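Heads up, the thing below is written out as structure tokens.
We show some of the complex, not the whole, and keep each chain where it was.
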């Protein structure tokens, strides 16, 4: 079968199209998937450079964690899914249920485990989740990491209630899914972006307010004014280093900041004082469990939510797709089709 | 000022229109309200008969717990509200924040404290809540008990998540508010009623499914089938004695039944087995705190939710209004206008 893999050396150049033997029939409890689409995340830019150190795994490595496939064979005893079902592999294969633990967080597709850039994947039936029929393959491919991370932030951990105000940073895949789920929970959503055009598109997706952080560098104060009362109830923090100080201005006393991404830099450099005196919670969020995935899919099916797809590349165009991601001009997900 | 009060004896006949002296100017921390509308709850049928025993209070008693008024004077130091604001008195005056305690649950308007069937009320400023401008007086009057009880059930205690399935019993005031809030949280809502016409109206308000419990006496099983999986995640239990056994069939393992009303009888007569073996939670819900009221009002304002008003009577027609409530043919709230 055709695969993309990082071979011989950890560089972007060594990420190449290649061949691996077709997988054998699935063993008991396993399923065999023919992959149909993939979706990129920022981690896919970091993995080929061995950016997670020893946790990146070993060479050769098939990259990319998000994808969707069709079940083409099932092993003995499999009842969760059937041949013909369209399913996503859970990104964190070892996290089925319950709270996260070090052991559960270890087994992630696309590094250190082989990812979805292959024609076929063999997986335990327990770790795949059926996707709703209203989703195109590309949109379904965005569920395992981007959408589930947003779900964990605003639903599982965030417990956003109707009437709450949620601040979402940017218009990438996690951000737009967070916007969709927060609206679905009855929240008021404020989006920040560097582009008025993207803010307009976020509004079309349901955002109540938008702030351009280029034209309003002190956007934390502005967001707080828009929120009214004492600030927003919840921040979906995707920027990290350069945005967190502003987020700490925007958040209300007792509010929660979901720490998800560190796009603007990985060092937290903020005054601790306000976190303490205003009793703010910073909650790290990393993807979610398979149980959370299934709960999310029920909401997506009921509300016919569609992850936003920016652009679709062919399977062989992985490098072009990664370059588009690195450029950062996208609105929603960058996907690949088999 | 004009008031309705139960005088001399605890019978419906002794509930009469009368006069009390106009209240003095509000003391420090107090507000004076000119009442504009009231809304009836089942407890208003029970109070005149001293149905809560010694907890009903003492004669004479001004009945009815739900209402809305306009602030016409404020005492020294009041900043929460201003003259001209339209506000609801919190039904449980002594429950400002935090979990319920015996002390907090004691001070309820309409029994044992004087209720809203008076031209004026004097209250601590801390215990009144501003209402959104989009609500007519009659709809606003329904907030303190019916709507807040529904909010406490599905939001504060229920923590319903998008994609969850919620079963709502009937089409009274609490039921329809629960339907509205559950939809606002992204839930799928199933309503049961004895009338196909009321089910159609519930669907128009957002209900996803309806079951006529007259034509389907084993409605628990039907609801479970509609819910799919193992049953509904949440039941808003308003019937009590005769409905709870069916609710226990409809609920999924690990699900929650909010025990609010006992319209069909006050004795729980159910097999305990399934509660234990399926780890079901029965959560008593009684109104809510002022903090909860304010959170609810934010959601109502954001989503322009309107409590459903069935019929409006004049202030002097209290007996006719109570008779209409007792008849049980209403869809939503029965209200009174000053």
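All chains are identified by letter, namely A and B, in their written order; residue positions are counted from 1 within each chain.
To be clear about the criterion, a contact is a pair of C-beta atoms (placed from the backbone, for glycine too) under 8 Å apart; a residue touches a chain by one contact, two chains touch by 3 or more.
Values in this document were obtained by computation on a predicted structure and should not be read as measured data.
Shown are 2 identical chains; the number of copies across the whole complex in this structure file is 4.
Everything that follows uses one rule, which is that only the chains that are shown with their structure count from here on.
Taking the mean of the C-alpha atoms as each chain's centre, chain A and chain B sit 41 Å apart. Partner chain A is touched in their complex by these residues of chain B: 155, 159, 161-164, 181, 184-186, 188, 295-303.
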